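A single protein chain has been omitted; all remaining protein chains appear in their positions.
Each chain carries a letter (A and B) given by its place in the written order, and its residues are counted from 1.
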Amino acid sequence: MNHRATEEARWVRLTLIGTTLLLFFCFLLLPLLVVFGQAFSRGVDAAWESLQDPDALDAIRLTLIVAAISVPINSICGVAAAWCIARFRFPGRDLLVTFIELPFSVSPVISGLVWVLLFGANGWLGPFLDRHGVRIIFALPGLVLATMFVTLPFVARNLLPLMRSQGVSEEEAALTLGATGWQTFRLVTLPKIRWGLLYGVLLCNARAMGEFGAAAVVSGHVRGQTLTMPLQVEAMFNDYDWVGAFTMAGLLALLALVTLAVKLTLEWRMGLLGEALL
Amino acid sequence: MSLTRRHALAAITSSLLAAQFDAPASAADALTLLNVSYDPTRELYRDINRAFAAAWKTKTGGTVTINQSHGGSGAQARAVLDGLQADVVTLALAADIDALAKRGLLAADWQSKLPNNSSPTTSTIVFLVRKGNPKAIKDWGDLLKPGVQVITPNPKTSGGARWNVLAGVTWARKQPGYTETSEADFLKKLFKQVPVLDSGARGATVSFAQRELGDVLIAWENEAWLAKDEFGADAFEIVVPSVSILAEPPVAVVEANVEKHGTRVVAQAYLDFLYTKQAQEIAAKRYFRPRDAEILAKNRDRFPDLPLSTIVDFGGWPAAQAKYFADGGLFDQVYVPSK
Partner (left out) sequence: MARTRRVLPGFQLSLSITLLWVSLIVLVPMTALFLRPWELGAAGVWASITEPRVLAALKLSFGAAAVAAVVNVPLGLLTAWVFVRLRFPGRDLADSLIDMPLALPTAVAGIALTGLFAPKGWLGALLAPLGIKVAYTPLGILVALVFVGFPFVVRTLQPVIHDLPLDAEEAAATLGATRWQTLRRVVLPALLPALLAGFGAALARGVGEYGSVIFIAGNMPMISEIAPLLIVVRLEQLDYAGAAAIGLVMLLASFGILLLLNLLQRRIGRFA
């Protein structure tokens, strides 16, 4: 039983690996299996049929719309934020980073609450909006705003360390050679950060589609109108429609699995390119 | 790149604009109604909406889609006050619609606009216990016995819970030696037995039936029957107490909103439809007591006769709301969260 001093004995290693994998199975895989098991508990047809329900389809559509609005805005602004924070020094820079990361340390419920405080009927701007027939809370804009709040940090947070470590020499070279600022960004910076950007967008999207607490507060719970997929899961759960609830949950779990799979692929690519993702 | 971004921006702005403004119904052939309702009517209105859409199609040739929102009745009324664009409200009790009238969303005399106090169906409050009734619960007095845990939703947010309280008070008033203080005493003892207050009736049913909390659920008759159907007849039993209350869940058109949406005609037709034989049959099937005498008689075995108080015995909803449920009312005075 000869082994290096910095390594555990074989039986210790096997025990450690065994324990970890058991933990993984019980804690990470079983919940997933429960979701799919319950979804298909009355057969694949029943699950498939539950997705044909108009309310379920509307929830999927609404979720896609919310993500289609909030993710691009947060991505574009996130790139802008990473650009100015990583590339320039200015007073209040650290404070700005703190503000960008603020949504991470705020309860999702509070992320919804703040919008109700602003735009609800008793909110600061509520009466004004009502007079002009503009609806924010209990409608799409409220869902989008709450989602944007929650997902705001993802892209910027992923890009910041990457852009800091990459430095600016290539951009400077491009500028010296006469490229315009926009060309430099598009042809030099963007290719350098694309995998990190893609990963940030992916996480942002996963969270946007899966957000529950913030959406629950601003939703109004109108079936077929303001229920996103996670809220639809809850509604079906309370309707005693287990198959429907778990099928919708299964769709969201698939989204999570796809996100992780793409992440694995990205890491593998980055590994080949000799760069660290984070 | 810039082209796709421009497309994306255009899509974003247009969808934001489309959703932000209350668009008056333009084409008569694509109408949408929002029915903001209380918790246990999910299954009822699913059936009713389908029937009404079909009836509307035959009558006018147009399509109408009815969207539903469900939650505790009080919470739902507040959501409407908070800007939820309900065309019609179908809530658990009149006080919640009165609250909307007070803010000018509909006329103060809304309840006289439809037959039967604007309540197309009635219900009452019964007990749901676990199979075999292990705690031998037969009447309201048994709920106060030591070791009995009672599940009821929060009267502050749920309409059913307020009917529960008044039904219990009806019993307390019939006890020998009743005085004004025995009401408070009864409620204090009752809520001491309550481990969890969900915000709506459905949440309370899920707590009782699925989370297996408590020994008895005080519930709408329709909710109790539905739970029995959903979880299998061998899981629960329904216990009908010696007295209860005639619960009259009312319906109304939210005038301020239908005006904005241009949906007054179809909203009115929808509520009128609730009084038709067809809708009354559906209601009876879903365990709501129909107003139609003939259909009620046909379903007599589902709806046992028992002595019922009415809200009039409590001086009407404004008085009952003020006395029992308003901030600082009797419920606030007696409710101390358990433990």
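In this text, contacts are C-beta pairs under 8 Å (C-beta built on N, C-alpha and C of every residue); 3 or more make two chains touch, one makes a residue touch a chain.
Since we're looking at a predicted model, the values are computed, not measured.
Taking the complete complex into account, the chain left out of view touches A, B.
The chain omitted from view is touched by exactly one of A:L51, A:A68 or A:L118, namely A:L118.
Summary of contacts with the chain left out: across A:L129, A:A206 or A:V243, the touching residue is A:A206. Within the full complex, the residue among A:L145, A:V201 or A:V243 touching the omitted chain is A:L145. Taking the complete complex into account, A:V109 is the one of A:L64, A:V109 or A:L187 that touches the chain left out. From the options A:L23, A:V44, A:L57 or A:L187, the residue with contact to the unseen chain in the full assembly is A:L23.
Contacts to the hidden chain, counted on chain A, fall at residues 5-8, 13, 16-17, 19-21, 23-24, 26-32, 34-35, 38, 73, 76-77, 80-81, 83-85, 87-90, 96, 99-100, 102-110, 113-118, 120, 122-124, 145, 148-149, 152, 168, 171-172, 175, 180-181, 184-185, 203, 206, 209-213, 216-217, 229-231, 233-234, 237, 245-246, 249, 252-253, 255-257, 259-261, 263-264, 267. Contact residues of chain B toward the unshown chain are 71-72, 74-75, 78, 81-82, 154, 156-157, 195-199, 207, 210-213, 337-339.
Criterion: only the chains that are shown with their structure count from here on.
Rounded to whole angstrom units, the spacing between the C-alpha centres of chain A and chain B is 36. Residues 1, 5, 8, 11-12, 15-16, 19-22, 34, 36, 42-43, 65, 67-71, 79, 81-85, 202-203, 206, 230-231, 260 of chain B are the ones that touch chain A when the two sit in their complex.
Listed in rising order, the residues of chain A touching chain B in the complex are 65, 68-69, 72-73, 76, 116, 120-122, 126, 130, 133-141, 144, 186, 220-225, 235, 237-240.
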